[in-house]
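Have a look at the structure below before the remarks.
Only one protein chain is missing from this complex, and each of the others stays in its spot.
In order of appearance the chains are A and B, and numbering begins at 1 in each one.
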Amino acid sequence: MYIILAWRNLWRNRRRTLIILTAVIIGISSMIVMAAFSRGTVQGMVSNSINNLVGHIKIEHQQHPADPAIEHRIITPEKLLRQITAMLPPGSRVVQRIRADAMLSTSREHVGLVLVGIDPDLEQGVSFIGRPPAQGTLFGNQNQGGIIVGRSLLKKINGKLGQKVVITCQGADGTNIAKAFRIQGVFATELESTERAFAFVQLHTMQQMLGVGNDITEIAIQLPDNNGNPPVDLAATTAFLQANVSDKQLLARNWRQMLPAISSYLEMFDGFMLIWYLIVFLAMAFGLVNTMLMAVYERMREFGLLQALGMRPGCIIKMVMSELLLLLTFGCSISSVAAFITVHFFFSSGIDLAIFAEGAEFWGISRIIYPLLTSWDIIAANSVVLLLGMFTGLYPALRATKFSPVQTMRHV
Amino acid sequence: MGDMILAWRNVWRNPRRSLLTILAIVFAAVLLVFMLSFQFGSYEDMINATVRQSTGHLQVQSPGYHDRQEMHLVVADAQHLVAEIEPINGVSNVALRSEAFALMSGEKRSRGTTIFGIQPEKEKKVTTLPRQIKQGRYLQKGDHGVALIGSLLAKRLQLTIGDECTMLGQGKDGSIAAALFTIIGIYTTGVDAVDRATVHITFADFNHIFFMEKAAHRVIITAEHLADITPITQALQSNPAFRSLTILTWDKLAPGLRQSMELDLISGIIMYIILVVVVAFSVLNTFFMAFFERTREFGVLLSIGARPARLVRMILTESMLLTFTGIALGTLIGIGLTVYFSHQGISFGDGGELLAQYGFEDRFYPRLSWMSACLGPALLLIITFFTALIPALKVPDLKPVDALRSC
Partner (left out) sequence: MAIVTVNNVSRIYHQGKTEFKALDDVSLTINKGEFTALAGPSGSGKTTLLNLIGGIDTADKGTILLDGQDLSSLKKGELADLRLQDIGFVFQSFNLIPVLTAAENVEYILRLQKIPSSIRRQKVKAILADVGLADKADQRPSELSGGQQQRIAVARAVVASPAIVLADEPTANLDSVTGQKLLDLMQQMNTDKQVTFVFATHDKMVMDYARRVITLKDGRIADDIRK
């Protein structure tokens, strides 16, 4: 009953209702669309970092993070790997790697980098190096002397595919080892710094070179479904692994522990979004109050009359509030749909920041940003507007109860 | 009784409505002034941080060195050039710097690092490194055979103050360069890449070890102000001594920096435009009401011979009076807020760690400038003006008879 009355009253002044509805719709849908882009940016940042040889969970020697030296390695990992795989939910990926600081030299150039020994088949879907290389090929099993370098590094050393480079690093016994490799592939990543920081060789080539037998330096775990939230509790899984690995020298950490800065940014992110919602809400709140006030003043006589006929103030408040509720609900639904359409149809292929590539790199964000629409953002934006919006309605509603019949008759 | 006064009285016919409208505009203006000052302030901090930390405002290099840092691409006779640069107006500091890649070894371990040869007495004036020494001391003029190393590198090589380390690299001419150094200082800049893989030695030592023959890789110029960069560049370009050299400004030296600021500014401006449009629509109803509730009055005015254009002007004046009042108040409050926080600073609490990773300080200082004080309000003014036009332009369509019939 109230709703029907409210609906009719709303459309008594079509233009005014449409204008304030436009403000509400622009406000809410831009809240949601901006949130989708920001979240997409952050999500890109997170997955870039996780793909950057971090993984969801990493297990290494407890000294290794602070002092990544070859003596802090995982000795004979086969049993451990079986153990871990058994503990993880199905669909999880487990890869082993060995890494060491190294110097890469050509006849004219020397550069410092981190050499990583990998099993290329296992890396697919776990880290960027599992993707097909930008040029050349990933090494097969037989190719012991191949190295894969980053695109930027190749440019820096002025090299090309097939060229020979010398890798110098320290073996397990402390002696310096030099070995020649042929550049067999070139990888490209979102971030140029990554392209300069790493070079990859076969896992057992590197194990032989360092003289460490089957030892490795890290086990990286990718939990199933990496796009949305992983289905298992990251912290609990990490704690479970830590508690159950047989070797007490080992340390299990998840990406939130390994990337504290990004992690704390993620925690602040929802707060930033709420602030943005609040600001946009405030911008339209003034208009909301004003419009409701106009609607109320325009019907001053009507409210005075209703009160004269014996309507209780509570009912008048209810009348005004249901008009506002209807207006806001209407605005919220249209905006959510509009935001959904905007994100899925207009920006489904993302925004290419190519002209700001270096700026994007600076912030550690991907070159192409895909908006990510989450139910949290839609619900949060709508609730901010609905709850606080109803709050702003109190003032006009209370005003409406103050019109006495005598007073309104004098007012023309 | 000018038209202005007439408009002003009309504005206050409905004080509640006008106040709410002004408040909406005040809110937007305050926010825009403060946020833009904040953004511009942080950009300036970013530029200064980068400029001080590494690039300087301007650099003189050998052509090609910027793209590929090869040892042999040097600025010969660098000391002579310093003497040419120093007297130029706006130059505050000129320092020479060379860089080489070398293998640093402690007793048991080694790592590839970048070695910087610096002039401590000059760099001390501009860089933040002296303040980031956590153990030991900074380099001094006349030091010989000593080195500063990053804290992560020290840990990695298991070195502390007083320990000796060896350096193995390649000289400018391609011959083997080797030397022994004593650690006198360990620094933590907060940027992992710097703390993990850099070493600083004196320019004289570098010159000697890497057979540089008094040449340098970079001549680093710090300007008094950002505005001095262009005149300094022009002065250098017109000097024949620099003809065969490349002059690079900070935005070319650190292109990511400039773009990152542009990216940030553009995303900021998109947000501000959304905000202003929402505010504009919020106040559009007020503008419309000022028109519709007075239709009869306009009918009378048209009947007695006022031209429609005059009425358009009148209600535009009313809308703009509201807008101006709001913008003026908002800008003033925004400026006040900015000035307050530019002394106080704004702390980001937990976010400090993240900021450090990007090379920021943990406190932000908004900075007021003409740009930051005017850009937002101007945007607000333009968009509100066009909004006010929507109802105002309905006046010429108004027929006096119809207007008189409405009540």
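By our rule, a contact is a pair of C-beta atoms (placed from the backbone, for glycine too) under 8 Å apart; a residue touches a chain by one contact, two chains touch by 3 or more.
Source: prediction; values computed, not measured.
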item	value
Among shown chains, those touching the left-out chain	B
Residue among B:108, B:307 or B:363 that touches the chain left out of view	B:307
Residues of chain B (touch criterion as defined above) contacting the omitted chain	1, 6, 9-10, 13, 296-297, 300-310, 396, 399-401, 404, 407
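Following the convention adopted for this analysis, only the chains that are shown with their structure count from here on.
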item	value
Rounded Å distance between chain A and chain B, as computed from the means of their C-alpha atoms	26
In the complex with chain A, residue positions of chain B that touch it	16-17, 20-21, 23-24, 27-28, 31, 68, 70, 101-103, 108-114, 155-156, 169-170, 174, 193, 197, 255-264, 270-271, 274-275, 277-279, 281-286, 288-289, 350-351, 353-354, 357-358
In the complex with chain B, residue positions of chain A that touch it	15-16, 19-20, 22-23, 26-27, 30, 34, 66-69, 101-103, 108-113, 156, 158, 168, 170, 174, 176, 193, 260-262, 264-265, 267-268, 276, 279-280, 282-291, 293-294, 353, 356-363
